[in-house]
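Apart from one protein chain that is not included, each protein chain of the complex appears where it belongs.
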Amino acid sequence: MSLPDEFHAIAKRVNNWGRWGADDELGTLNLITDDVVREAAACVRSGLRVPLALPLREDGVQTGMIPGRVNPLHAMVQINQEIFGPGTVACSDDAVTMGLQAGTHWDALSHVSHSGRLYNGRPAETITAHGGAAFAGIDKVPHIVSRGVLLDVARARGVDRLDGGHAVTPEDLDAAEELAGVRVRPGDVVLVRTGQVQVYLAGDKHAYGYPSPGLSVRTPEWFHARDVAAVANDTLTFEIFPPELDDLWLPVHALDLVEMGMLQGQNWNLEKLSTACGQLGRYAFLLSAMPEPFTGATGTPVAPVAVL
Amino acid sequence: MSLPDEFHAIAKRVNNWGRWGADDELGTLNLITDDVVREAAACVRSGLRVPLALPLREDGVQTGMIPGRVNPLHAMVQINQEIFGPGTVACSDDAVTMGLQAGTHWDALSHVSHSGRLYNGRPAETITAHGGAAFAGIDKVPHIVSRGVLLDVARARGVDRLDGGHAVTPEDLDAAEELAGVRVRPGDVVLVRTGQVQVYLAGDKHAYGYPSPGLSVRTPEWFHARDVAAVANDTLTFEIFPPELDDLWLPVHALDLVEMGMLQGQNWNLEKLSTACGQLGRYAFLLSAMPEPFTGATGTPVAPVAVL
Amino acid sequence: MSLPDEFHAIAKRVNNWGRWGADDELGTLNLITDDVVREAAACVRSGLRVPLALPLREDGVQTGMIPGRVNPLHAMVQINQEIFGPGTVACSDDAVTMGLQAGTHWDALSHVSHSGRLYNGRPAETITAHGGAAFAGIDKVPHIVSRGVLLDVARARGVDRLDGGHAVTPEDLDAAEELAGVRVRPGDVVLVRTGQVQVYLAGDKHAYGYPSPGLSVRTPEWFHARDVAAVANDTLTFEIFPPELDDLWLPVHALDLVEMGMLQGQNWNLEKLSTACGQLGRYAFLLSAMPEPFTGATGTPVAPVAVL
Partner (left out) sequence: MSLPDEFHAIAKRVNNWGRWGADDELGTLNLITDDVVREAAACVRSGLRVPLALPLREDGVQTGMIPGRVNPLHAMVQINQEIFGPGTVACSDDAVTMGLQAGTHWDALSHVSHSGRLYNGRPAETITAHGGAAFAGIDKVPHIVSRGVLLDVARARGVDRLDGGHAVTPEDLDAAEELAGVRVRPGDVVLVRTGQVQVYLAGDKHAYGYPSPGLSVRTPEWFHARDVAAVANDTLTFEIFPPELDDLWLPVHALDLVEMGMLQGQNWNLEKLSTACGQLGRYAFLLSAMPEPFTGATGTPVAPVAVL
């Protein structure tokens, strides 16, 4: 099997290899300039903070369908332990085991390869069991703070949440942008709301994952045209799943991460943000979504916050 | 053994139990109002972002001295796996095991108890192996975004880093505040720089942990007087270690977390922030230091960022 | 709620507290004498070895119903790594995270308490997050090698496997003993076959766990009368589940582990052993079922082998 011509045609149009140098490991995050950050800070008017992460717990969104991607197992390794003797101050400590892509997370650029290549044309075999991703690991991303823009596609279409079979198209993004009353600019981090996370919050993990609305294979060109820095949404698979084209699995991952060099975020809870933006009538905000600096990792849990 | 009278005297003066209601689990984080956040955003002038977390890796700051507090073990569970068949898009996935207090972290208020009590007088036994901290777990903290102020004690004292035996006193904090040219206000998150993290960065993990400069038992009253929201520094133990008073171990932990209900951060790397603040001549900034929402956890890794 | 009189009446009859001294942590394993082991060795006639453990893998018997009891997560931490330079000998290394009771396992005596007491009357609070079970942890059991006897209850009843609602009674054990043509003696390790593990092997993890045939609350007296050293079977719950008596959950665990001080084994695969014993017409064998010596653990994975 090989990837179809249609895929390669889009890939060519969105490709950013070499744009920021042959050794670049940041991709479109390069577009977040100091100016963008200043404009992000200027979006803070009310001081309201909206957290966007799902709880990290054993009963998380993973169902076992993806091997190795385990929900967090939390355990206490000390409980009120009087380390220095009876009657002294007591401490409690925790340990956790989890898949880095298990909950609300960022994919690193190295998370996906196709045709043996990572972003910027690097060989996929630079990822090893010893040390993980030597190129474009999440540890190469020092910070993600930028202007965030919520594109509330569900609201723009007048529904609580999109159907499982709905591919979010460039036209959907245009409509949501119009609803937002804000123009997406270079360096923005775009949050696309489908409402799908409601299914998980209501307790049905399996239906949350599949079938799922998500981004169409046509959206990378939209993001590329706008020079977006990163995109996150409220689904398990990010892109529509099962996919639009027979036997073309995860094309959006390959286009965004490998070709364009643009980070993706998944399992973000955008429900409260949707409410806040609707009430305030503002859809742009300061977004802090810092990666945890796991050396060599191809992804990271993230606890994003929107400040309005 | 029991805690000495001197401890109880200070405890009485800084105690915040009941101040925000009998059921409060947030403590001094209640002091971060929308106004404080707006003022924090107003500190962003250059758009510079400075990350404050140490790398998360097997060769982290832990030496094995604290049982169960293990450095991150990172492993790949998928490497360029063509999940949907040969020639398809390939994915890489990671798993990690780590102590939640192992690297750059926040202590939850439930991390410490004394005399059988947690913050707000709750019984320590509300922490169990089944579910962790039912009261004042880190999952109860939805967000930490506020104005951050760097109190660069090392610079104020004219040294690169404080000696291992140096207890940071209220007078040190006053001097650093004067150097900073900014008054610490209610709701601020204060970052206290000792320079000690340089020892770890230079490769000596053991000397980093012990002996270590850190906060004096006299500082909780200073933080209480200013109504600070949280305090973090660049040491393993937060407070001076070994302690100032014979046989009084971890008094600052007990005063800050249990009595005052104030979060502590440890192992923060403040070196680049010190440089930036010095160059810009500004020591106040927007700080985002979001906890990862581990259900029932008594601590969390954090990837803080200062935006100047 | 408290345990019913019926429970306490049986408990009194099977109680072994103090029988091997006030400090004993081995319970009925004391009954495995050198003589018993010599007799076990004498059972080896053909040299056939039958392993009794289920595979340790992410798709193991656990379904998530029991919090914290996670199937093994296996990950490679080195793959063909040429540690000493290119062209040198290469090594692969693995790491695993798992619940110690997740697969084929022994419960340590400390795995269960009731009314605040462990085996031999020790307080339950001797188990802590710091160090685990200070009393009767699995590390106190140096070895388990003895004569094994298969009581093939399913075969004795003329079925492939017992129904989910079937409580294995003393009469069932008598019938299986008669089929086996061997008298259960002091120090024997008895393996009770229900056939239930076939349900897991056929792919239905949920139906394997519930409803499940298993040992009746009447069987501890049978084991006590025979002075058995330990008992294992081929179910998730060991005892019939849901239980025979309303609101009396896990009575067999409490009677066997706490009162009698007798180790239990669960999730043992007895299918091939059943075939071998049937073909050879012999149901006694040398059994080696060594605990992994996890310090302070209340259970352990085990890879038992019957040698006939």
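We call the chains A, B and C, going by the order they appear; numbering starts again at 1 in every chain.
The rule is simple: contacts are C-beta pairs under 8 Å (C-beta built on N, C-alpha and C of every residue); 3 or more make two chains touch, one makes a residue touch a chain.
Please read these numbers as outputs of a predicted model, since none were measured by experiment.
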Residue of B:G68, B:P213 or B:P243 in touch with the missing chain, whole complex considered: B:G68
Among A:A75, A:A134, A:A175 or A:A207, residue touching the chain not depicted: A:A75
Options B:D34, B:E58, B:E221 or B:E244, residue touching the unrepresented chain: B:E58
Interface residues of subunit B (partner: the chain not displayed): 58-59, 64, 67-68, 70, 73, 75-79, 81, 92, 97, 128-130
Contacts of subunit C with the absent chain, listed as residue ranges: 1-3, 33-38, 41-42, 44-51, 53-57, 66-70, 72, 74-80, 83-101, 110-114, 124-125, 127-129, 132-133, 139, 142-143, 145, 247, 249-251, 253-254, 286, 288, 290-299, 301, 303-305, 307
Where the missing chain touches subunit A, by residue: 67-68, 73, 75-77, 79, 95, 97, 129-131
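Everything that follows uses one rule, which is that only the chains that are shown with their structure count from here on.
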Rounded Å distance between subunit A and subunit B, as computed from the means of their C-alpha atoms: 27
For subunit B, residues that touch 2 or more chains besides their own: 67-68, 75-77, 79, 95, 97, 129
